[in-house]
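Left out: one protein chain. Kept in place: all the others.
Read from first to last, the chains carry the letters A and B; within each, the first residue is number 1.
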Amino acid sequence: MRKILKKIIVLCILTTFTFSLTGCYDATGIEENAYVVAIGLDLAESNELELTIQIATEGNNSSGGESSSSSSQSKQTNITTVKCSSINSGISLINNHISKQTNLSNCQVLVISEKLATYGIAEYIDTLLNNVELRNDCSVIISKCSAKDYLNNVKPSLEIFVARFYESTLQSAKYTGYTINISLAKFYSKMKDTSCEPYAILGAVSTESGTNSNAKLNYDNTAGENPITDSDVIDNFGIAIFKNDVLVGELSGLDSICHVMITNELDECTMSVPNPFESGKYIDLLLTSEKDTKCSVSYVNNSPLISVDIYLDGRGLSLDEHIKYDSTESLNLIESSATKYIQNQVSNYLYKTAKEYNSDICGFGKYAISNYLTLQEWNDSNWLGNYKNSFFDVNVYLNVESGNLFTKS
Amino acid sequence: MDSPKLGTIETIAILSLIMANKIILNLPKDIISSTGSSAWLNTIYIIFLALIFVLIITKLLCSFNGKDILDISQYLGGKPLQYIIGTIHILIFMAIILLILKNFTTTLKTIYFEHSPIIFVMLFFIVAASISNKFGIKPIAKVTLFIFPLATIGLIILLFSPASDFQIQRLTPIFGYGLDKTFIQGTMNIFALSGLGYIFFLPTLMDKNTNLRKIALFSLGISGFFLFLSTFCLLLVFSFIIDTNESMLLYVLTMFMRHGNLIHGINTLFVLVWILSIIAYISTTFSFALFILKKTLNLKEIDSSNYCICTIILGAAVLLQNFTDFGRSFEYIIQYIILAFVFVADPLLLLIANIKQKLSSSRSKQSILNRKECL
Partner (left out) sequence: MNNFFKSLKKVFTFTDDKHHLFRYDNASSDSSSSSDSNNDSNLNSNEPNSTDSTTKKINSSISENQKYLEKAYNTKLSTDIVIRNFNVLVQNVRYKAFLIFIDGMVDSNLINDFVLSPLMLRNKANSYDGKQKKLVSEDIINNVKIKNYENKKISKSNLTTFVYNNLLPQNSVKKVLEFSDVFSAVNMGDCVLFIDTIEEAYDIDVKGFKQRSIEAPTNEVVVRGSQESFVENLRTNTSILRRLINNENLVLESIKVGKITKTNVSIGYINGITNKKLVAEVKYRINNLDIDYLISSGQLEQLIQDNPNSIYPQMIATERPDKVVNYLFDGRVCILVNGSPYALVLPGVFVDFLSSPADFNLKYQFANLGKIIRLFSLLLSVLLPGMYIAVTNYHHELLPTELLFTIAASRESVPFPIVVEILLMEISFELIREAGVRVPTPLGPTIGIVGAIVLGDAAVSASLVSPILIIIVAITGICSFAIPDFSLNFTFRICRFLYIILGYLAGFLGIAAGIFVQMVLMCNLKTFGADYLDPIPINKRSISTYFVLPIWKRERKSDFVRPQKKYSEGKISMKWRYK
């Protein structure tokens, strides 16, 4: 009896296994997927959503031992655009059209056009976050031109793979401060937060007018207006300001430096400050953060008074016979000139965010929230609506050390 | 053959894993959505309540030397009461397995197995639990001992990886949705530590020399610490979790992890560890259910009942998928039933049995021999 039972059980198990093997339902090989490296969202003329996806195809060139030096002639990526009513229906149509199934797990960049952003992007951000494949650490870029143009103009000159280009180019914020690197999750977090507003990277295609324009001090202009000429026509410069999920304004490169100083994201940046030894000339300083910025919020007549203390370390980069870094008085002179200048710029930036845009992108709300005991009270205080009435008290403490290799020429 | 007894460390590992697994099953999200930014306060409050509970029931269990709640219910009300208590607890354990299976497999299916039928995913858990239960609880406890450090280290790494994005101000306002929601309605959140209900069955499963109170306190300490840590860190990282509703918050956190260009997308490794700990959780609960079955019905072999119960659970889990609304309310009902039994009914039973024992011992002096120093 037991033997027969055993045989029956073994038979059942075998049948179960054979049935499980008949599909291997979800096993998809690597070569069966088309990997998307960038997604672009536009508003078409007919007020429909226009979805653009950039698929990496450079891998195809390296089979059979061919060197990839011929890649300049063949396309590195494949760009497909579709008009659709929503993102997922667009992706579905593209899946039908191209030979492989799209896979969003390597998407590095989400490009949204300015035009679309002014109408509000909450539904797109929510939908994309809900997507299982998409990693929520991809960067969010608002482009001044259309997303399609932006993606079409991505032609990396220093890299082979487009994916690597995106990774490296967005790290530049660390050592220049002219823009910030924000991920989808952080954008969403700030969008939902009742104590701050979201912001995104500002990108554009360099135009003729931009390339031929004059250089402003500390590049106080936004993306696409920079006087730089090369084959990389994409320019990520400045910050796009949002109020809730609607684009309300743009900040220049200089404003962006001020922003990273306040939000403790400054690694290092180069700033030109007025030269105290020679009028009309400027000294370049390499600024790093000495310690965390201290902010505090208090209320004066129902208006928030925000005081910001920024601590910086500087190193003198430019050198000529007039500039001296060796004595305390000359250093103090440089310090006072630089401090005044930076204070001025930061103040301007803060008042711009408050008065012009009414958008607390620096996140001062988190310092105000500690004055309340329950979430209900906080919500009733309506911080984000009240931000335009804020006053700012900015103090910059700069400590200039000597020059790099020379202290005097 | 008498099954081998569990040692101290193995029991601690089992209990801690049972309670720590709730973190994987999205419990911090429930706590946060009900209490807001004071979730960490609520967690401390729950742990404190659980501590009192543990002290009480270990004291009550101590006076019955080496007997578990089934023996005590037999002492109190004879065989009928033992059958009732045994049946209810078996059903509770089966319901727990059902709920874990449903929740976790739906999440796995969403992420990795879109096209597979749900029964395919469930089959792996059930078959692994069934095979491991052929050998008794001791090997499962030993494997849990291996898995537990893995799970905890993984959890710590995961929780502290976005440390640069922690904003301590996210803990404010201090009372979240209000004192009432934090402390009074928040008491229901003690469901997080309902793993303590397994303590009622431990005396017969453990060696004679082990100290139940020490074990219970240790496991409560470890799992409470992790619960607190996870709630605390999750609050600090995301501001949106108070308003939104994620089905698997920890998974969202893993996708957020990025260090340089190389370490990104390692959510799968964490999922591997979580699958291991969930399988261990299901196997342990299953073995407890089989143990109760064996004891109440005085069975010689539990292999056949092993297969029967497996099939029942598999069938019920698949059925639940088709009735989502019913499934959700079923979940709430089970939650309240478990709370009622673990934290109210069973201690009450123990209390009554203790009183009965004291009354009978005042008449006869024999039970003084039964009392043991429980410290």
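Points worth noting:
Here, a contact is a pair of C-beta atoms (placed from the backbone, for glycine too) under 8 Å apart; a residue touches a chain by one contact, two chains touch by 3 or more.
Quantities reported herein were computed from a predicted structural model and do not represent experimental measurements.
Judged over the whole assembly, touch between the missing chain and the shown ones holds for A, B. Within the whole complex, the absent chain has one touching residue among A:28, A:229, A:288 or A:327, and that is A:28. Only one of B:44, B:88, B:145 or B:188 touches the chain withheld from this view, namely B:145. Note on the undisplayed chain: of the listed residues B:157, B:269 or B:355, the one touching it is B:269. With the whole complex as reference, residues 1-2, 7, 9-10, 108, 112-113, 120-121, 124-125, 127-128, 131-132, 135-136, 138-140, 142-143, 145-146, 261-262, 264-269, 271-272, 275-276, 279-280, 283, 297-301, 304 of subunit B touch the missing chain.
Contact residues of subunit A toward the unshown chain are 1-2, 20-21, 24, 26-31, 33, 35, 37, 56, 58-64, 103, 105-106, 108, 133, 135, 161, 163-164, 167.
As a convention for this text, only the chains that are shown with their structure count from here on.
The mean-CA centres of subunit A and subunit B are about 42 angstrom from one another, to the nearest whole unit. The residues of subunit A lying in touch with subunit B in their complex are 16, 20, 23, 25-26, 105, 132, 135-137, 167, 183, 185-186, 188-193, 195, 366-367, 369-370, 372-378. Touching subunit A in their complex are the following residues of subunit B: 36-37, 110-117, 120, 123, 165, 167, 169-170, 172-178, 238-240, 242-244, 252, 255-256, 258, 261, 264-265.
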